[in-house]
Each structure stands twice: as structure tokens, then as C-alpha cells.
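A single protein chain has been removed from this complex, and every other one stays in its place.
For reference, chains read A, B and C in written order, and residue numbers begin at 1 within each chain.
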């Protein structure tokens, strides 16, 4: 059981919303530090309410860190969305979007490209990298504060996102722990930090470009990536602010598995060790097969017809073009050859996740798949 | 692929409701007969919309019956609840109850004990069993018709139930195909038909008393059971009208598995063979271990606290008193010994099913369990 | 603004459940007393989460009571269902039933008729009415405690209900504040307390028999009513324990209106005044037209077909047999005479409430109506 002395570990709560009873909805924040210099890491879990396994990963991180001296600081924010975790619709958790308006809980973080360009203009030739980093971080923090204090207010998802981002913005490394529906483990890695693929122990890696779509990893790395490129172009020299951000998909939603969570914690500790944050040499990345794909080749397969579905291939399995991926039963045609329709792979691919229900309307995302993938 | 000649197999549809677009919601009815005398069997599936595997079982029954001559008639009604199948709430199917008012789709069938007593009073000493059977069946059918034609109308779930029951009432044997949340295969058997436990190939059997709680199996056997007992008491001789009804739980909801469905179809064919409905000797009940329990000893285990749950024992597993059945993580206490709470077995038991989500409020049904069980 | 000194008014909270974040869900309890002898009143609101207007009534009761000396004690429990209030499904509140399993939040209170009979048997000829009352109340409280401490646990709705009932059981008068969907004000009154109809200022009164269907008013009065009748039969003399319970329907759900709430508070104060609980003579029942109906004549009108509905009569309006009550549009028949279907009144009636949505499936409760009603 965790037994970290209070001088190493502190716990606090922040209020991110109020419910209809008028009560504050709080998120716990755990901070660990040994007052040794080093990076600051921010790790959150369960921004999508049904994706709960990250909470077990954080539990195991705390267990492991009780016997590890660290350089820098680790901030752990489990169950960071107290609204989404608590919306039940039937037996399952309706955790992916605000039930009032459909807003995805993971699309309201702040990024303003114009602000980066304008900040870059203000940088002086002889500013140190550390000075630039500090000033830029302040400018982001201020922009978020301004958004949050608008007189007309903000939507719930955006408020929640921005309050978390205020903390994440103070960190050098941001890990956002998610799950797929029924899913193998995979990770989203910005292209500029491609080598991080070897620092985690995760079999499937998606490399993403410098494009903001609203998520925390993008909101974290897009400004720094853009700033680096802008300053490089302007001053014709290299800049590296050392900020990295990743979305880790820790298997399937609606599942808690303590054993698997321990492995995921070990994977993260291996990465942190590579970043010099662990004083011991207890953890390192696994020797393993890793497969990569560019984001544009990570494809969604929709079904053209509705019915009852058997998923015939498992997440992570290598599938050949033409293989049957799903069989769909139509209950009006049980007496003829249209009773069962096969969905086949349009090319060689690896399914990474599939839809969690056996009943689908047409237009449902059956699978998300690696195509044109490569060994790392 | 099914290839049953049209003189053996007929297909029709009945309208069970209208949706908000004003359109009829239809249920398919498949009927197979070789015009040989024998019992009539009624088999329906998916009255609970997320419990879809029974549709695959019906598909496989049709496949198998294409090469089997039968005595009597088999009526197959897949996906008998077109409303419940199509209510999505997030990625899952909200199939257990009417989303408008919470009414369980499986509690609105008709049974009127007073009607049975009054019918029994009308029976004459020298009426034949067949005469009684026919007259009683008509009286039930008429009572259902009366309910359906009430000038003030009826609720949706009840209308749906009664329209299906109108067909089921014509049968001697009624099988209602269900699934549990995450579940092993099990069957509900009325105590008076206990020997049916050996005729199916299902490992877990729950014996239920003559008590009506609204479901189709009860609505089918309660009147006949009550009639038999009343007439026996009155005329001091045995009556057996040969009507049986069962609820079969074919594994877990939100799952389609064709291979498993084929096994379930074989189990049903074994039962029908025992009832003399298959002219070949191709199917018979499996030799296997069967475990029984009385309904009163089939217990629900609720959790006293909310949190994130790992289910530590699998459906069907034999668990000893004191064994850990679930571990519940509390994200506010990750820094102390209350981080994980264990839920232990209060006695020796077999979990038959567990809740399908990893997030629970207090008062959630974690498990349903056999206690005081026995070998059959 | 309320300004009741702390020696008159106390506030506390009880925890009624834990959510999936592992946190306690609390209900506020306000108690007012001037330490003068008199009855104890228990008033709760919003057991159905979308029925919020009772909270405003409680707010106004507190405002009014700040300048009223009282005899006895008044316990006010606003928003007594912190789960149901906070389930959003789209823009509305899914407050009527547990979203996990469809259990109506207002059907899990305790009543055990056998327990009453057995208690009645234990009463001695010369026990005083006060002694009997106290002993009976203890026996109910103990039965509730026993249920709540079952080793296998209880469902969420039942736990919530029983924790509230533990407090309500200490009271002589219980008022459960509800709302209809789109509704006029009405009240449920047990037949034995029929004269209470004149003590409230509510235009529509439903008289209900001694039959338990799970609600708090029934759970409160059924035991006392049954006890009175049992003891009267046994000892051939009158018993009156002075316990009364009512469900008050304060207009429409999903509506907060401070002005209307003040009128509702005045209506309740008039009743409490009649019970001798207000030392001033400031409040009394209104002179008004009151209409009553027996529960059996309070009928639900279901629609036989689905479509888009205009509600043509308003709650409270007197409708003649044959009058058009609703018009249902079918979008597939806009080019012919079936475009609009009329639903007509089957007899003279007063609609008390109607369904709140303009889109209905067949089998939807369009209206609930007084038939065979009478002036009081």
C-alpha cells in the first residue's frame, strides 16, 4: 500500500464545475517531488468518463513512486472529469460527451496559432531559451485565464478542459490516459518526438502532425512545435523547449484490471526514466516489436448497413485484404442468403479497436485500423 | 445457407407498435412445419434489446431444421422488440426498459389467477383433458384480446408483450431467449418441470415457484400450473396439459458469436428431440455437470460504495466464503490504505453474472450468485 | 431573505449514496422548532429529479416561517434525490427512474402488512394510544434498519428511499412534493383523511384506498391505517393516531416559478394552521372550488398510434365526451385525409396532466384524467 511521506506527496482538490444541486465537482491532484531539479510531468486520466483504466495506472504509479526518488515533479490527476464519470445511461457510462449538447469532453482545450506567431515576433535575438520558455508559458496561461473570465461565460466542457490545462501548461511532459472502445494498447506521438515511440512499451504508435483538433496533447505540443519552427525560421538556429505530450490508449473502456494497470505504469516509468526523472535504474523501455502508422493512414471503417454484428478479428491482429472482419445478421432474412453479410478488409491492415456493441445502425464506426503501417 | 422449401417454412410480420414517425414497427415470424402431429413450440429472442445472441441461436435453428423433419410446429420470433433494439445511449443499446418511463420490456405479459379459478369452476367432471386445454387456451386468448382493445389504451411495453403473448399462447412449449450482462449460460425452470434440466445442455439451472412476476415464461406456465393444481384438488386426479415454458440465458448481452450460437441451438434441439419433435435421432442432451438452485437462493450482491470496479471472479467460477470478488478503487484515497476496497463472498457461491460496467454507484448489482446450490 | 435564528432553525446533511467517483451524495435537512408541543411535519421535494418546483415551495416555507412561531417541529428536505437531479439526457433531466435499471425513484419505501398484523397482536387492551404509537413507530424504524443492514446489500433507489423514510417515520404528517409532466395542481389524499381536501388550497383531489404501491405517502399512512382498522376490529373502539401523509403535485416538471411557489407555500401553511402548528392566525385554507375523484376513476389515456401531437385541451379544463383532446400528425400521409388523426374524449373528463413531448410512440400516456369526478 502507498506510504509516501507527506513531504514527498501532497494531495489537493480543484473545483471544475457545479452540478444541478449547486455543488462543486472536484478533481483530486496528487503532486510528488523530492525537490531535485528536473522536468515537471502532468498525467491525467478519464477525461472520457468510461475510460477508467488510467486511474488504476495512476494508482500503480503512486505505488511504484513510493520507493523511487525522483528528479523534477510528477503531477497526477486521476478521474479528471467528475461529470462524465457519473452519467449512466443504462448500465454503461455515457462518458464521451456532454449529455446536454453532445460536446466531446476532449475537444475544448486552448490553442491559438496567431498568438504563437505574435509571441514569436516579440522574441529578441539574444533571449535565452529558458527566458523564452518562461515568457511563452506565461502568455499561454494568461490566454487561458482570459478565456475563463469572459463575462458571458463558457460551456461546461470547455471550462473543464481549460481548468485542467491551466495545470498541464506548467508541465514539460503531458500524458493523457485514455481507452478505446474494445481496444489494443496504442499511443499518439507528435511527429517531432517520434523517438519517444522507443521510450514507451506500447506496441502500436500513431504519428500525428502539427495540427490542432482540440485534444490536450495537441493543445500542449502545437504551440511549442509552432514556436520552435517559427523561431528556427526567423533566427536560423535550432530551438528545443523540451515539451512533449502524448495520448496513451490503455486498452478497453469500461474495464478495470489491476494487473494490466501495473504493466502500463511500468511502461510510463520506463519513459520517465529515459527522461532522467528516476534516480534509480529500475525501469527501462521493453525490448519489443513496435508498429507505427502516420495519422492519415489510421482509417475508420464504417458499416454500410445496420444489424447484429460479430467482430471476427481481434484488436492487434494482422489482417489480410479480403479477410472477413465482421459478420452482420439481418433478422428479416433468416430464410435466405442475405441472412449474414460479411464485411471484408479493403487492404492489409491491423484493427486497433472496434465498436463495443453488437447492435449497429448503418454508419457506425466498426473498426479503426492501421493501414500502410511499418515496423519501428 | 438456409434452404427450406416454402411449403415447410413461412415468413410473416406482425406490427407491434408505431414509432414517432408514425410508422409500424414489425416483428418477423418464421413458422416451420411438416404437417406431422406434435407439439407447437414458440421461441422468441431479444425482448431486451441488448440481448441479441438469441437471434443467432434462431438463425442456427433454422439452418439445422432445414435438414430435419419435424413433428408439430416451430414458431421462431427473432428480435421481438423492435423498439428496444434501436435505442442507443452512447455506444451501447438501452434495451432493458422503455426509455420514456423505465418500464421493463419483460414485465407486461398477462396472467390473472382469478380467471384460472373461475375457469376451473366451469370444468365438468367428464370433460376430456384436450377439451379443457382447448377451452382454457381460448379463455386466455380472449382475456388478452380484451386487454388490448380497452378504450383507454395500454402502455407500449404491455402492448408489445400482449401481442407476442397472443402467439405464444397457441404453443405448448415456450422458450424466451435472453442474455445476462456479463454472464454464464443458465436457465429458469418451473419446479413442476424440473426434469427439463436434464433435457437442455445448460450448466446452471434455477428452479422457480408458481409465482407471477410479469415475464413470459411465468405468464405461460402459471395459468396451466395453477389450473392443474386446482383441478387435481377438485377432482382428485392427475392433470398434465403438457405446457412448459423456460427463460434461457445465452451468455452475455451486447455480444454476437456465431459459434456459440450454434452450440445453443444444438442444446435446444436436444430438448425438442426429447419432446419427440425431431424425426431423426440426430440431437440429444449432452452428458455434463449440471448445477441447480432454488430461486430463493439465487442472490443479488449489491455494493455498499461507489467507485471503479475490477470483477475478480468469472461467471461460473466456484467461489469460497471470504474470497475476494471485486476490488473497488477510490480515486480520492490513492495516497492511503482506503485506495482499494475488497468485496468478499459472504458464503460459498457461484457468480452467474456480473455488472457490465467498471464504474458503479453504491447500490449497484455487482453479481447475481447461486448459493445453497446442488448437483443435478 | 430568511433570517431565522440558529436556535430555531438547524441545518444538517445526510449521505444517501456514493457516486462512481466514490463520493458521498448528500441531502440537506432543515429543522425548525420553537420547542412548543405539537405535531412533527416532514416535507420533502424532488424525489423525482425533474420535479423541482417543490424546492421553491420549501424556500418560501422557510421565508414565511421566519416570522411565525410554531407548535411542534417542521423538517424540510429539499432536493432529496441528489442522483436523480443530476442525470441529464439531452437538455432535460432524466429524473423519474434510475438510469441504470429503470427503477422508479418513488417505489422503494418500506411497508409490511404482516408486520402490522403481528404488531397489532402484541397490543394489550389497556395500552394507551400514545404507548401504542411509540412502540409501533419503533417497530417500523427497526424494520427499516434491518433492511438497510442486509449483508447482501440493497439497490440504490431502495437505499435512498429507506434513508429518507427513516426520518419521515418520526413525523406525524408527511408531505411529498412532486410535479406532473405538464400539469395542474393536484393532491393525493388517503380516503380516511378525506377532510384534508378542505385544509389545502388545491383544486383537484384524488382519494386513494389503503393499498401500498411503493410511494412515500402510502408507506407512511398504510401501516397506521391498517393498524387502526385492525385494533378497532379487535377492541371494538376507535383509534386515531393522527398520522397523515399526502403527495402534492405542484404543477409541471422542469419549471421553477418563485411566484407560484409562494402560493403553494401558503396552501401548505393553511393546512399546518388547521393542524394547530402555527401560533398566529395568519394562514387559512382558501375558499375555492375543489373537485374530487376516486383513484379508480383517475384514468390514463394512451395513444394507439405514434406521431407528432398537439395537445388541444389544457390541464384543468372541463372536457365533454367527444371533444378533440389531441391531434396527431403523420408525416407520411400529408397528401391525404389520414394526415391528421383526432383523439377524442371517451367521456366527460378533466385532464389533469399531459405528456410533455410533442413526439410520441404508440402506447404513450397522452393524458391522465378525472372521470366520474365530483364537487367537494
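Everything that follows uses one rule, which is that a residue touches a chain if its C-beta (ideal position, glycine included) is under 8 Å from a C-beta of that chain, and two chains touch if they have at least 3 such contacts.
What you see is a predicted model; the values in this text were computed from it and never measured.
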* To do: Tell me which residue among C:19, C:68, C:85 or C:201 touches the hidden chain in the full complex.
  => C:85
* Structure fact -> Of B:93, B:201, B:228 or B:341, the residue touching the omitted chain is B:93
* Structure fact -> The missing chain sits against chain A at residues 17-23, 83, 89, 96-98, 100-104, 151-160, 299-308, 328-333, 346, 359-365
* For chain C, the residues touching the chain missing from this view -> 1-2, 4, 9, 11, 13, 28, 30, 49-50, 52-53, 55-56, 58-59, 62, 76, 78-79, 85-86, 88-96, 181, 254-258, 308-310, 327, 329, 331-332, 334-337, 339-340, 355-359, 361
* To do: Touching the hidden chain in the full complex, which residues of chain B are there? Just list them.
  => 19-21, 79, 82, 85-91, 93, 99-101
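Following the convention adopted for this analysis, only the chains that are shown with their structure count from here on.
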* chain A-chain C separation of Cα centroids, rounded to whole Å -> 47
* **Centroid spacing, where centroids are CA-atom means, of chain A and chain B in whole angstrom** => 42
* List, in ascending order, every residue of chain C touching at least 2 other chains. => 19-21, 89, 100-101
